[in-house]
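Here's the structure, in structure tokens; my notes come after.
Omission of a single protein chain aside, the complex is shown with its protein chains in their original locations.
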Amino acid sequence: MFKRIGGIFWALLFLAVPVLGVATFAISPFYDHWLPKDVSTHGAAIDSLFYFILVLTGVVFVVTEFLLFWFMWKYDRNNQEGHATYIQGSHTLEVVWTIIPAATLVFLAIYQMNAWADVKMRRPSMAPTVEVIARQFEWRLRYPGRDGTLGTADDLFVVNDLHLPVDEDVLIQLKSMDVLHSFFLPNLRIKQDAVPGMKIPVWFKAREVGQFDIVCAELCGWGHYKMKGRVTFESRPEFESWLERKYAEQQATQPPAEADVAAE
Amino acid sequence: MTLSTRFAPLCVLGLAAAVSGCSRPRIEAPVADAAAAITIREGLTTVAAGAGGGAGEAQVSGTGWGGLKGRFVFAGDPGQPKPLVVDKDTEVCGKMSKLFDQSLRVDTSSKGLADVVVFVRKSSRVKNPVPTTPVVFDQRNCEFLTPVLVARVGQPIDVRNSDTVGHNTNIDGTSFNQLIPAGQGTTYTAAGEMGMPRPATCNIHPWMKAYMIFRKDGYVAVSSADGSFEIPDLPAGEPLEFQVWHARSTGSGGGLVLEQPELKWNPKGRFTLTLQADEIKDLGVLDVPASAIGT
Amino acid sequence: MTPPTTAVTPAVDHGHAAPHAHGHAQGGLSHFLSTYVFSKDHKVIGLQFLFSTLLWFLVGGLLALAVRWQVAWPWSDVPVLGKLFAQEGGQMSPEFYTMLFTMHASVMIFLVIIPILAGAFGNFLIPLMIGADDMAFPTLNMLSYWFMWPAFICFGASFFVEGGAASGGWTSYPTLSTNPASSPASSMGQTLWLLGLTFVGVSSMLGSVNYMTTIILMRAPGMTMFRLPMTIWGMFITAILQAFALPVLTAAGFMQLSDRMLGTGFFSPEGNVINNAIAGAGGGQPLLWQHLFWFYSHPAVYIMILPAMGMVSDILTVFARKPLFGYRPMVYSIAGIAGLGFIVWGHHMFMSGMNPALGITFMVSTMMIALPSAVKTFNWLGTLWGGRIQFTTAMLFALSFVSMFIIGGLSGIFMAATPVDIFIHDTYFIVAHFHYVLFAGTAMGVFAGIYFWFPKMFGRTMNEFWGKVHFFLTFIFLNGTFFTMHILGAVGFPRRLADAYHYETFHHLQPMNAFMTWCAIGMVATQVIFAANFIYSMFWGPRAGRNPWNANTLEWIAPSPPGHGNFDFQPVVHRGPYEYSVPGVEKDHLMQTDPPNQAAAAAAAAAH
Partner (left out) sequence: MRQSSPSHRFVAAIIAIVTVAAVGCGKTPPASFRLNMVQATKATVPESGLEKPWASWSRERQQQVATILEAMFGTPDEPVALPETGLDLAKLQLAAGPVRSDIVGRKNGLYREHCAHCHGISGDGMGPTAAFLNPYPRDYRQGKFKFKSTWRDAKPTHDDLVRLLHEGVIGTSMPSFALLPPAQVDALAEYVKYLSMRGEAEIALFTYAEQELGADEALPTTKEFLVDEVLTPIAEKWQGAADARIPVAAIPAGVDFNLPGNDLANRDSVARGKALFLGDGGCVKCHGVTALGDGQANDYDDWNKAIVAVSAEVAVGLLSSKEAATGGMSSDALADHRARSAWLDSFAHVLEGDALRPRTIPPRNLRIGHYRGGRRPIDLYRRLYTGINGAPMPGVGPSGPGGKGSVADEEIWHLVNYIRSLPYEMDGELGADRPMVAKDRF
């Protein structure tokens, strides 16, 4: 009967939401449309939390959406005789579906605090490994140089190309020269806004060597998209030698130093 | 439809806003004719063929040497020279004598117009070799002592600073912008030929300005205080195009334009003459109308 | 399918202040102006808001398309817009892109969603639904609309000034926004943006004062607070939120203005040099702005959804022919949202450099605010349970609101979890989240409202067939556009990037973005159907009676469209708004004004 078909059609349309929704999330990892590789020590905690919430919300999502579909299917006016059931509400139900979510949410809130504290509150007591100065539109990097203190004449200056030792705690002093920027390392699950006038500490420890993107995640003007950096994690000795090479380059006093520019 | 008409202005505003952006007012620039461009390109990529280029070399002809002389007289009222704004090194600059704008020097008695440059644009023969004696370009009291300096290409210029403060001399269109410490000097060898006189300035004391012209053949004259000038040893028997120039002239590119029908003085400030051997052509008094000199 | 319409009453034809009918016939210009332009009639004002906001909705949509184009095919020749950049080969310049998304957000939030809910529906519905003949302060009401115009002009004109319209993001964080040299549009455009914002604020403030007064003082006899329809509750709480949150934003706006124009330094630190220009005295703190801004703008998020929730609740009950499940819990949850709404602003600033310990506090409060929303959702489902659902266009939009709001609500929990937020903050995950709440939520609610109250506004019903086509396509395309954003977010794809594909991490995401853009184009194109249907039905649609949907609330006893003074008799309220399918009553609904004896009869019948 035509009228009934209408109801069925709409009900199925709404059923498509949970079905396709879940499908999308299920498929995309296989096409590499998913959390990028994590090479940090703290990242695992964040990711597992993400998955936990994903499952939790996923279940609620599927159940509620399915109920919606089911009611649409079943209680279509053309599918039922007589009047609707006259109900003003149910106190028990209200209590139930207030308490359960409340409990879950509180649990969630407490459960995640530790991960948060690890990333943002338990700062390792050490001198900054490097100072990252965000500027429209590039990352200016300042290494303490030989004397190990920032702001001295032997500081080493590099642009966009951040090198760091692997398997070590790294403390970055984050500053901004002009506007807000955000120091985002997708592969290390690190994000921190750089605020002009503030020195913000950022710390992490990489588990693997390799090169990864530095992204600016806070709108910083017309060239926001341009603000690409690269972080390279390498073994301590390699890191040291890189520092030495850069330092020699910075002290160059003779033309031959030109040669290795194009080579890089 | 009062309802829709009521919101028409908003509609217009909104849509206009949606398809608008920030763009400066620009006049439409002429664009290339693609077809013509291709044909020209063919000409450029294939082996050279056909008649000589635009700047045809003056063909060698005639023998002997002549000369040209004359005197520029300013017809208008030069007015009083404006005093310059001296805001740096005042303890030295303008101390010996107050500094005035020297860009229009007219002799009070003879009305002669100084610093007019007359030179030959193209010639085939040169009598004298390039002198090795340097021309001196000095500065004192924070002004250049040579308003217009003439040098032959390859001739050394002795850039001096007889002041007690440092200057830098910045010759436009050359590699020379050098700092000359007080009481010192350096030498610069005039490199390329200049089509027109170029300014030489001091960036430290922005009011300092002189002019220089370097020519291969050296057929250049600068009118003296009384406005008179003379170019000796010009190649005779060939048409010579003379360019007349003054720093403040209104003609295009600084060319000084005079009403001289018999010389066919053109809007670029040029006239053409063919001299006879051993002839010193005297142009006599050349009246420079007030209109030819700008502010 | 269209429900049966009751006989057309004469009142319909001769409704004087009927916004469209016969107005131009009589009286000449002054009459026209007083009736339609500078009218103090809440219905006309409501419609003025409706039309203005719908037009800006179009503008905002087109802006969004331009944004999507750039994101999908960066630096490629832009259709239509490309002519502006003929010199650059038709590719848009990066600052133009930043301007596009800034203005898309600003227009949609400040010129569309807020005014269309509070301004359009609030004005039109409040007096009708509480049984008042007009607002408490008609002149104030008129002003609240006419204060929108300076805002319209500021926003509209800013596109044409040198440097273009504001491009500091709709949040206009300092110092990008306070230092005129920091970006092209930070010069004139930003100033105009701030002025526009202030005017919107004034308008909202006038409105909210008016709504509170009206709802408290002008209810019809018998209309107790707990007999108010959910729509009114939504509007009421919204009004309160606005009244308390707006002053902060206005103050902050003026501080930023003075930073820009008077050289003060509330938001920029000492010696902050941008583009070789020093701005202001310095000694300020950029985070201060964020606190002030979000202190308003977080409650504003609820300002942008609560009325829609109310309207949806009403529409659901009407077409499920069933009382609202848990009326009081619904009211309490709205109130709860409003209360908590004031202490969660910090969750926008987890990554801002604000003290991480503070982050924990805000995280907890944010988790808590998810609760009332959950309660509401469950109650909506409860309302449908055992109902007799009519799939009218309005109902479909209302249902989709519920369906989409579930997604939007759940995705919010990810952001609330601070550690997860570290990764997805400022990525497309958040973009997906607020588009599900604001477009898939509020906008769908607004569509539902339009289809539902259209007969009351113009005395004619909209075409159901085209309405359903409109719904179907919109529903498909919006999910195609916004659901995929979650995935981008999971990859960490940052928002507001003109071209992210030069990052190794993101360069494989272009095809997906292209897909989303096609969906977005489809979504905007679909609205043409709506526009056409709207205009057609406004003038030539089938006439509707007083109560085409057989609804209970008071507006349905008034003529459609209601004449000046709304009701042709003083309505007296005998019961709550959701008396549907009362056992033993013949017709399946009891209007709020139906005399009680019917109810008594019903009770008697039930007794047997």
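The letters A, B and C name the chains in turn, as written, and every chain counts its residues from 1.
Here is the rule we go by: contacts are C-beta pairs under 8 Å (C-beta built on N, C-alpha and C of every residue); 3 or more make two chains touch, one makes a residue touch a chain.
Keep in mind it's a predicted model, so treat the numbers as computed, not measured.
> What shown chains does the left-out chain touch?
Taking every chain of the complex into account, the missing one touches A, B, C.
> Looking beyond the chains shown, say which of A:D47, A:D118 or A:D154 touches the absent one.
A:D154
> State which residues belonging to subunit B touch the missing partner chain.
Counting over the whole complex, subunit B touches the hidden chain at residues 22-27, 29-34, 36-41, 43-46, 48-55, 88, 166, 168-170, 174-181, 184, 186-189, 191, 195, 203-204, 206, 252-253, 267-268, 294-295.
> Mind pulling the subunit C residues that touch the left-out chain?
1-2, 74-80, 82-83, 85-91, 93-96, 162-163, 181, 183-184, 187, 275-277, 463-466, 468, 499, 525, 528-529, 531-533, 535-537, 540-542
> Name, in rising order, the residues on subunit A that touch the hidden chain in the full complex.
6, 131, 133, 135-138, 140, 142, 147, 149, 151-154, 157, 159-161, 175, 177, 222-223, 226-230, 249-255, 257-258, 261-264
Convention: only the chains that are shown with their structure count from here on.
> Relative to subunit C, which chain's C-alpha centre is the most remote?
Following the centroid criterion, the farthest chain would be B.
> If you average the CA atoms of subunit A and of subunit C, how far apart do the two points sit, in angstrom?
Comparing mean C-alpha positions, subunit C is 29 Å from subunit A.
> Taking the mean of the CA coordinates per chain, how far is subunit B from subunit C in Å?
Computed from C-alpha means, the inter-chain centre distance equals 68 Å.
> For subunit C, give me the residues that contact two or more of the other chains.
Counting only residues that touch two or more other chains, subunit C contributes 95, 184.
> Using the touch rule from the top of the page, what residues of subunit B touch 2 or more other chains?
Correct list: empty.
> Help me check something: in the complex, which residues belonging to subunit C touch subunit A?
1, 93-95, 98, 167-169, 173-176, 179, 182-184, 268-270, 272-275, 285-287, 320-329, 351-353, 356-357, 359-360, 363-364, 367-368, 370-371, 374-375, 377-379, 381-382, 384-391, 396, 399-400, 402-403, 406-407, 410-411, 413-414, 417-420, 422-423, 425-427, 472, 475, 479, 483-484, 486-488, 490-492, 494, 496-500, 502-505, 508-509, 512, 580-583, 588
> Hey, which residues of subunit A end up touching subunit C in the complex?
3, 6-7, 10, 13-14, 17, 20-21, 24-25, 28, 32-36, 45-46, 49-50, 53-54, 56-57, 60-61, 64-65, 67-68, 71-72, 75-77, 80, 83-90, 93-94, 97-98, 101-102, 105-106, 108-109, 112-113, 115-117, 119-121, 136, 177-180, 182, 184, 186-187, 189-198, 200, 212-213, 215-226, 228
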